[in-house]
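Note that one protein chain is taken out, while the other chains of the complex remain in position.
All chains are identified by letter, namely A, B and C, in their written order; residue positions are counted from 1 within each chain.
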Amino acid sequence: MANSTSPIRVGILGASGYTGAELVRMLLRHPGVEICALTAERQAGKPMAEVFPHLGQFNLPGLVKIEEVAWDKLDAVFCALPHGTTQEVIAGLPRHIKVVDLSADFRLSDPAEYATWYGHEHRAVELQKEVAYGLTEFNRQGVRKARVVANPGCYPTCSLLALLPLLMDEMIEPGGIVIDAKSGVSGAGRDAKQQNLFTEVSEGFNAYGVGHHRHMPEIEQELRLAAGRPVTVSFTPHLVPMNRGMMATIYVRMADGVTADDLRATLTARYESEPFVNVTAAGIAPATRHVRASNQALIGVFPDRTPRGAIIVSVIDNLVKGASGQAIQNMNVMFGLGETTGLEQAPLFP
Amino acid sequence: MANSTSPIRVGILGASGYTGAELVRMLLRHPGVEICALTAERQAGKPMAEVFPHLGQFNLPGLVKIEEVAWDKLDAVFCALPHGTTQEVIAGLPRHIKVVDLSADFRLSDPAEYATWYGHEHRAVELQKEVAYGLTEFNRQGVRKARVVANPGCYPTCSLLALLPLLMDEMIEPGGIVIDAKSGVSGAGRDAKQQNLFTEVSEGFNAYGVGHHRHMPEIEQELRLAAGRPVTVSFTPHLVPMNRGMMATIYVRMADGVTADDLRATLTARYESEPFVNVTAAGIAPATRHVRASNQALIGVFPDRTPRGAIIVSVIDNLVKGASGQAIQNMNVMFGLGETTGLEQAPLFP
Amino acid sequence: MANSTSPIRVGILGASGYTGAELVRMLLRHPGVEICALTAERQAGKPMAEVFPHLGQFNLPGLVKIEEVAWDKLDAVFCALPHGTTQEVIAGLPRHIKVVDLSADFRLSDPAEYATWYGHEHRAVELQKEVAYGLTEFNRQGVRKARVVANPGCYPTCSLLALLPLLMDEMIEPGGIVIDAKSGVSGAGRDAKQQNLFTEVSEGFNAYGVGHHRHMPEIEQELRLAAGRPVTVSFTPHLVPMNRGMMATIYVRMADGVTADDLRATLTARYESEPFVNVTAAGIAPATRHVRASNQALIGVFPDRTPRGAIIVSVIDNLVKGASGQAIQNMNVMFGLGETTGLEQAPLFP
Partner (left out) sequence: MANSTSPIRVGILGASGYTGAELVRMLLRHPGVEICALTAERQAGKPMAEVFPHLGQFNLPGLVKIEEVAWDKLDAVFCALPHGTTQEVIAGLPRHIKVVDLSADFRLSDPAEYATWYGHEHRAVELQKEVAYGLTEFNRQGVRKARVVANPGCYPTCSLLALLPLLMDEMIEPGGIVIDAKSGVSGAGRDAKQQNLFTEVSEGFNAYGVGHHRHMPEIEQELRLAAGRPVTVSFTPHLVPMNRGMMATIYVRMADGVTADDLRATLTARYESEPFVNVTAAGIAPATRHVRASNQALIGVFPDRTPRGAIIVSVIDNLVKGASGQAIQNMNVMFGLGETTGLEQAPLFP
């Protein structure tokens, strides 16, 4: 394991996708980490520079198959594999390796719920029990002690950061929450699909998975824990013609006597000492471009004209706080490093 | 006035903006119309080709100031002027001229409501009384007889087409409606504003006017008429990095025993004979790119997992059905022409 | 064959690509044409509305395989198939059918050149002899009499319209011509390729096929005919993150004593009576957005500071004048219809 003189030796399983490349981009600037292995099943044998020319100037390990990895030379892996296959891969890893899993495989703690939403029985139910859910700001202790962390989905991260403190403090009602969510296209991955072609996406906007997106049970699981009772949300994801960025526009009913200013004060207080979550001043609407390429989340609260209504706008970069950035944040916590290490970059604008 | 052998002679007041150019684009293909006057205060004296080079190949009148227009040579005007100034301009027009007003000046029938939202008394209250609200599909008789038609706002058009039939048939509850709306950038106009620069808009997404956008009272006015009682909606507009297109994602509570399939059936029946409104089959999500550059609206209905919840997705091209196309549709009705004349173009994709 | 009372019955072979959809969009507004057959090998059996939802409101034939087409019910076909397979398909068509071929299969009149650039012998050499090259403005007589027209490539169209008159009039030297060309992404087709994903294309710019693009021999063939001697050009295509539009920035050496104004005058005179080609005034730079979604070409000429240098900028919409629009223009000529029929739409902006 790492100490002050030796870096953490990490591998990235599934390094040929966007979250893999994003992990590499940030880990290259992380002073306590050495990238020692990169895997990609179909691209195995190629140098990373061929798969991602923007990384061509860096000295990186070549892509190999998972079975070629020398596990004893690694302290940690980031797992950016497709859901379904991930659970067996992780179950098979040597136990000295800490894991941050960016897939959905270990996010739902209830195997029955997993089976309902993913259409098959979970194949690593025992392992599920030792997994910590990695919404870092809400589970630092769990993450610190965990061997395997389930890195939250992008939509859940964006939504939960806005909602959890309000539900915990009973500032809002658990019923009737509407989450209208929007994501940049990188969330759809790098596979060649017609629907994600430039010509099919640019100059257009669409909803998808209306009423049945798999991030819903994850959101509801965490809201239930916060509210202490079952929560069902209305959730619609949309695709925005941009590479990065995610917004959740959330409609809530406030508890009796509570105002939007109260909600904002609650969130501001809750996140005062958090390095990666900020709350905008009254009247200032968060925009995804304010957090692009950074690990920041930005939340704004607005009064609605409906009775006890409030509107909350939450933004993140789906590839950073919504995936690879939060994964590194979790790794930092797991290894006792400063939580912001490697994640200090300012947003990129324009 | 026009008869079968002479075209309708139209003027466009405020022809240097995007809705003006869009009117020209479509009227050039309208067999019953001759464009006889184009005005633009600051650009007066210039040929249209200088202001809009894409129209350079057409033989169009030069831009003049409003006071230079020969009103006796016109049968109709489209008024695409800024709100506030429009009301006095229209009040001063000779009464033989029919008017389709694309501004917001005559959309709110209650002068008190106008004063509340626009910060000054309405300056043509008498005229307001003879104005027909031009959501064509719901007010054909009114439009046919009107001298002045208030062309609906883009957000109201997109939202009302989805909601009115359902409220009228009491399929949904008037309370708790959430309209999460998204618009392309052309809705922000052609004025040079930093916030609308390419560099400020592209690769980003933001909400604006959260909780206080001026299209809200217009939406609520029409919903109230349909529901027979006051309606307050939650409404948040967002800016999408694309030129054209608008979506409203609408969250509703259905009446007891009603299903999403019932909503879809109601809408399908209501719009069966309407040339410009279509309803998607179950499971098919409308996208703005399906209606780009056309006068079409497309509506989809989806069940929600919340109790009695349904999600309705409605899309239009904000510059066409949301502005200039519907204005021509209204002019067609006012002059007894075929309603689709000049509006038959298929959507442009990609 | 068509007469004044019966429309031309057309089929589109390869209707599931962008040029196919674009043909449909424009032919739907063509008063002398009826779309009677649409083919697509892999999508056969589907309604067009499933493949292209933006065409969902129209009553179109379903997609079938080529062998299912009832040829005796057709007067003409547009062939939008991949190159290589096209030549055999066309060779096998009944001879009463007129053909506009949008592939590259019949553009190179020299079979040896074809073999060099496409890597195999041409499989319909006899047919090649009766094909007319369909750069309409330069081969109207040939097109009128032809049974098969080879519709030019997009890059050749954009380049040749600018260069041919100048070479024919010996205003410029045939040597040393540089064509730096840029295309929107729709030119890359609708196949699912990683390199054309939104995330791979947007917010970036790249050259491709540097020094070996297959449109080069086509350009050089036509320049050679105009110059009366062999011409070799420097040609580099680039990919612009936009859907539609093409620009060629062309660097030429003028003949002794010739000025940029002379070049402009030559082009202006040459295209004075052409409905689809316009020349900008001195100092005005053509932009692709000035011709978007229209069959227009726009050309500007500028003096260069180098000795006898001039810079010519030529723009088209690659899917219209560069493909489907010019194909319809050619069909109009082949059937003796007005050449602009169905092609009068103004450009779409923004």
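The working rule: a contact is a pair of C-beta atoms (placed from the backbone, for glycine too) under 8 Å apart; a residue touches a chain by one contact, two chains touch by 3 or more.
This one's a predicted model, so the numbers in the text were calculated from it and none came from an experiment.
Asks: Who touches the missing chain here, C:Pro31, C:Gly119, C:Gly211 or C:Gly257?
Replies: C:Gly211
Asks: Just to verify: which one of C:Gly20, C:Gly56, C:Gly153 or C:Gly245 makes contact with the chain not shown?
Replies: Touching the chain that is not displayed is residue C:Gly245.
Asks: Contact with the hidden chain only, please: which chain A residues?
Replies: Output for chain A: 18, 21, 24-25, 28-29, 52-58, 186, 202-203, 243-244, 278, 284, 287, 289-294, 296, 344-350.
Asks: Name every residue on chain C in touch with the hidden partner chain.
Replies: 176, 178, 180, 182, 184, 199-200, 202-208, 210-211, 216, 232-234, 236, 238, 240-245, 247, 249, 251, 285-289, 292, 300, 302-307, 309, 311, 313, 350
Asks: In the complete complex, which positions of chain B touch the hidden chain?
Replies: Counting over the whole complex, chain B touches the hidden chain at residues 18, 185-186, 188, 190-194, 196-203, 241-243.
The working rule: only the chains that are shown with their structure count from here on.
Asks: Are the two sides of the chain A and chain B contact the same residues or different ones, given that same means over half of the numbers occur on both copies?
Replies: same
Asks: Whole-Å distance, chain B centre to chain C centre, using C-alpha means?
Replies: One centre to the other, that is 36 Å.
Asks: Take the average of all CA coordinates in chain A, do the same for chain B, and state the distance between these two points in whole angstrom.
Replies: 39
Asks: What residues in chain B touch two or more of the other chains?
Replies: Expected reply: 202-203, 243-244, 287, 289, 292, 350.
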